[in-house]
Each structure stands twice: as C-alpha cells, then as structure tokens.
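Here you go, one structure.
Left out: one protein chain. Kept in place: all the others.
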Amino acid sequence: MFRYIVKRLMEIIPIIFVVSLLIFFFIHLVPGDPVRLAAGKDATLEEITRVRQELGLDKPLLSQYATYMQNLLTGNLGHSLKTGLPISDMFANRFSITMNLTFMSLGWALVLGLLIGTVSAVFRNKWPDYVGMLTAISGISLPGFWLGLILIQIFSVTLGWFPTGGVDGWKSYVLPSLTLGAGIMSMLARFTRSSLLETLKEDFIRTGRAKGLKESVVVRKHALKNSMIPVVTIAGLQFGFLLGGSVVVETVFSIPGMGRLLVDSIAFRDYPVVQAVILLFSLEFILVNLLVDILYKALNPKIRYES
Amino acid sequence: MEVVNEVGQATVVTLDKQSSRAREFWKKWKKQKTAFWAGFFILFLVLVAIFGPVIAPYDPYEPNYDATLQTPSLAHWAGTDEYGRDILSRIIVGAGLSLGVSFTSVFVGAVIGTILGLCSGYYGGWIDRLIMRGSDVMFAFPDLLLAIAIVAILGPGLTNVVVAVAVFSIPSFARLIRGNTLAAKEAVFVEAARSMGAKSSRIIFRHIFPETVSSMIVFFSLRIGTSILAASSLSFLGLGAKPESPDWGAMLSMGRDYLATSPHVVMIPGLAIFLSVLAFNLVGDGLRDILDPKTKN
Partner (left out) sequence: MSENIIEVKHLQTQFTRDDRKTVVLDNVSFHIKKGEVLGLVGESGCGKSVTSLSIMRLFKDTTGEITQGEIVYNGTNLLSMSENDMRQIRGKEISMIFQEPMTSLNPVMKIGEQLAEAIRLHLGYSDKLAREHAVSMLTKVGIPRPKEILAEYPHQLSGGMRQRIMIAMAMSCRPNLLIADEPTTALDVTIQAQILDVMKQLQADEHMSMLLITHDLGVVAEMCNRVVVMYAGRVVEEASVYDLFDEPKHPYTKGLIGSVPKIGQKRDRLDSVPGNVPTPNNMPKGCKFAPRCKEAMSICWEQEPAIAGVGENRFCRCWLYDEEGRGANA
C-alpha cells in the first residue's frame, strides 16, 4: 500500500512539473503583446514599462522561469496587476468559499445520485426507473447557468426561501450547490444504476438469496457495498467537473469565490491572477485524483491484500 | 494478382455486409424509442440551423425599441428581448451558431484525436508514450477550465471557442481510438501478417478503422452535447460570442438582468440549449445501446 502511494507520487511529479511549465508559458502564448493588453489601450509608455517589469517580462526567459519556480516554492503567487495586492492574500478567503461550495455540491451529488441510481436499479424497467433515468439524463443536459437562474427565480425571487446571491450564511450555499451538483448527481445516478445491476447478477448475490435473505437485505448489505467502490471512484474523478462548473455557478449566484475571480481577471487581463488560479485548480485536481485512486485501492480489500 | 483479388473480394463482401448491416441497424434503432424521437429532433435542429436565416420571421439583429421585453404572443411566438428583437428569430439563427460551433470543434478534435490515437496505437514505442503523456497532462486540467484558459490566452470570440473546445476534445478521442487500435491490432494483424505481408498496413487501416467507427460515432454524439454546453457556458461568461450575437449562451447572459420581470428572455434560450443537448445525449445513449450493448444493464 505504502509502496503504491510512493509510486503514484513519483508519477505525479513530472505531470505537475509539466503543468506548471505550461502555465508559466501561458503569458507567452497570448497573441499580441500581453503587456499592452494588460496595461490597457490608453497606457502611457511609463505604465507599459512598469507593467512589463511587474510581469517580469523584461528579463530573459530562463531567469523568468527561475523566478517563477522560486516564487511558487516559497508560496509567492505574485501580485495582481489590477489591485497590486499579493495574490495569495486574495485567495485566502475565496478559496474557502469555493471549497465550501464544491464539497456541498459533491455531497448533494453523492446522496441524491446514489439514491436515484439505487431506486432505478431495484425497480429496473418499471416507472421509478424511467423517471430516475430521465432525471439523470436531463441533469447532464442542463446548462448550469440556466438551472441556476431557474432555481433563483423559483426559490429566491418567488418563494423567498433563499438569498439570490452572495455569501451570507449556509443558506446562500444551498441553491448554488444544487446547481453545481446536478451534473455530477446525474452521472452518479446512471453509474450507480449500471454498477448495481452488474453486481446483482453476480454469483454471491445468488448465494445470499439462496440463504433466504430478504431482497432488501441482499441489495443493501451485499450488493451496494460492492457496487459502491467504482461509484465512489467516479465521484472523486468528477471533482474536476466541479471546479470547472464552479466558475459558472459563482458567476450566476454572484459568489465571491475562486471561479468568479478567474472570470473577472480574464476580463481585466490580469494575467498573474489568471495564471495563479489555473495553477491552483490544476494542482487541486491532480491531488484529488491521486487521493481518489489511493482511496479506491484502500477500500477494495481484494486489491489491498494482493499488493 | 492474388492481392488484388483478395482485396477485391474483400470489398465485395463488405458492401454486401454493409447494406444488410444498415437494415439491421435501422431495425434496432426503431426499438430505441427515446433515442429514435430524439433523432428526429436533431434532424429538425439541423434543418433549422441550415435554413435559419431564411425561415426566421424577423431580423435577429434589428432592434425595435417600441416592442421591448414583450411576453410571448401571436406576433412574437417567443416574445422579444430588451432591444425589441424577436426571440424566436434569434433562437433560430442561434441554432446555426450552436450547431456550427459544436460540430466544427468536435469534428476537428475528433480528426486530430483519431490521427493521434491511430498513430499511438499502431506504432507504439516512443510515439505512443509521448502522445499518452501529452494527453495525461491535458487530462490534468478539468474540461471547462482548459477551455477557459485557452480562451483567456487567445481572447474572446467564437472562433477561439471552437479552438478551445476542439483542444479539450482531442485527448478523449485519442485515448478511445488508441484503445480500439490496440485491440484491432491484436485481432487483425496476426492474420494479415500471415497472409499478406507487405500490404498489411493498408489492410489494417482498412479493417481497424471500421471497428473503431462505431465507438467513435457514439462518442462523437455525446461530445456534441458536451461542447454545446461548454460553448454556451463560455458565451455566458462573456468569453465566447459577442453579446449582440444570437448565441444562446450570450442571450442568457444578457437577459439575466431581466430575470425577475421578463423571465422568458432567459427561459427560452436556456430551454433551447437544454433540449438540444438532451437530444444529442439521448441519441448517443441509444447508439451506444445498439453498438455496444454490454455497457448497458
């Protein structure tokens, strides 16, 4: 087990390296002069030079990269071109907001997805199945921003149960996390269904029934645990989906999280911030995938003992 | 002589197989009820996309300040937006935009991905490793984020959206095709090598490709749905189509401010996106059930 973790970490490092390299080159890929774009149309020569220095673009490429890596390793993410504030400060609050949102969404997705998927599998080809699967495929097809707006219209504007935006206590997270979680919930529902159906065909399920166990016990105690393993894995892997979706959801619900920051920074051509956000998201994504992988191996006693 | 004969014979057999395979397919397709009807909807959508500018009742760009924010009525089936433009006409023309962007981007991504996948699977060795490492890195970015990053670099606009969506489609196609290529290589290569020698590479591409086509079609259909969502999300965020254009995502973004008073401005374009993506997903699912029934229950 330990060896496996180390092995995976070894594999991850080159990928992280390449990713950070790509992100570093980000600024250099911009067609045209990023400095001019960032400084704005009416910038004076002075301002342009200042921005160029800010961005470190006046130094040779290699030393730029060295500075970049140095900064990263010391936790210095640079400064925002727009506000001049250190980016790491800007992140502090926003990060926890986005994390709250993401985890709440994952929570909804898991609970609802597993429920719908299980019901669909148990009542296969009867109406609960059709309803469940229709809901699921709709969930994948719904544009997040539309769902969000609909929820706002119904539950905030008309019913007044939840605030329309901003972050003000746990209530503010309900609608956004439902919106963000919808896509994943649907995927999980479908996957749970097929996984459970596969498991129910296995020999040991027949043994359970042959012992005279009630069908509900067979499903709950024997089938679910077995089919959960792949499902939980998928859930973890959908985390990336959540990160991407958070950008949209935060925009719709005016939530001051990382996603909003990204969109705003792109609009302002505040490249250092854009770079930093993308880097952070990517790192998160890679690490979560790694964690899920390890978790999967840990949960599955078959594999745990074999290695 | 023999080689030509063999190949000639092979083509005749394939043609025969193709026509009865097509009939088989149609029979099975009719059984997939939801996918079947979704297929018609897509046909309808494609027609609207192609003939949009001709059939639209009003000019989608022309403002009409006397008729702003009208709820759906006989004159304007879908109502008007904040500039008095007929929403139905904008939706119709927007269909062309949405389908155009998604088809193009997925197609480009598919072509590049397929080439990469075929090379990766067939040649193996360092080419394979390079391509797989590359796709690993790309998989390290969440989908939408990658698209946002690309658009952030290249700047907003629909062409860049196409590029972004194409790019993030490439690794999935490459992986898929590579897998199929590897499998086909095992199956066909041995026999081909045994009987034909030099011509084997041609035969392999002739034989491998048809096998991969079915999973590619399924994947393609599902990706169209994803790319419509991605493109409209980008437009919604202001990173895609220009705000005045009748792109469905942009319409939603613009109409947001009027959500409370005139919800139709937001609801209708959103519905258009939803139904289109749903149709493609249903069709993709239906295709997968026919072509690869093992993956269903």
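Labels for the chains are A and B, by order of writing; each one numbers its residues from 1.
Note that a residue touches a chain if its C-beta (ideal position, glycine included) is under 8 Å from a C-beta of that chain, and two chains touch if they have at least 3 such contacts.
Quick caveat, the model's predicted, so the values are computed rather than measured.
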Partner chains on view for the chain not depicted: A
Sole contact to the chain not displayed, among A:G208, A:G240 or A:G259: A:G208
Absent chain, residues of chain A that touch it: 200-215, 217, 221-222, 225-226, 229, 300-302, 305-306
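In this text, only the chains that are shown with their structure count from here on.
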In the complex, chain A residues that touch chain B: 15, 18-19, 22, 26, 29-31, 124, 137-138, 140-146, 149-150, 152-153, 157, 193-194, 197-198, 240-241, 243-245, 247-248, 251-252, 262-263, 266-267, 274, 278, 281-282, 285-286
Complex contacts: residues of chain B adjacent to chain A: 136-137, 140-145, 148-149, 151-155, 225, 229, 232-233, 236-239, 249, 252-253, 256, 259-260, 263, 266-267, 270-271, 273-274, 277-278, 281-282, 285, 295-297
